[in-house]
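Here the complex is missing one protein chain, while the rest keep their positions.
Up next is subunit A:
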């Protein structure tokens, strides 16, 4: 049990650090996915621990939402790349005055 949670924490931390330090939008995106899956792992592990299906159902929801999010997210990244010829997140700062 502890191993699952430990793995989940490690994966989540890697994802979080990746989001914070990487500039490439694709990599940031992958890190976000990593964090989501770390959460899924934790949900499923706790589901097993408690002996009911609540966590597994929640994991399914996360997967569905993540799939939708990937579609939208990748579309945004592609369109940014088309107009700006770059996927560096620091460059996309148009909203700042």
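Following the convention adopted for this analysis, a contact is a pair of C-beta atoms (placed from the backbone, for glycine too) under 8 Å apart; a residue touches a chain by one contact, two chains touch by 3 or more; residues count from 1.
What we mean here is this: contacts and distances are computed from a predicted model.
Chemist: Choose one: "AraC family transcriptional regulator", "NADH-quinone oxidoreductase subunit L", "Putative ABC transport system ATP-binding protein" or "Acyl-CoA dehydrogenase". The correct choice is the protein name in UniProt for the chain not shown.
Modeler: Listed in its UniProt record, the absent chain's protein name reads "NADH-quinone oxidoreductase subunit L".
Chemist: Of A:19, A:44 or A:58, which residue touches the hidden chain?
Modeler: Residue touching the absent chain, from the options given: A:19.
Chemist: Spell out the interface residues on subunit A facing the chain that's missing from view.
Modeler: Interface residues of subunit A facing the absent chain: 16, 19-21, 23, 28, 89-90, 92-97.
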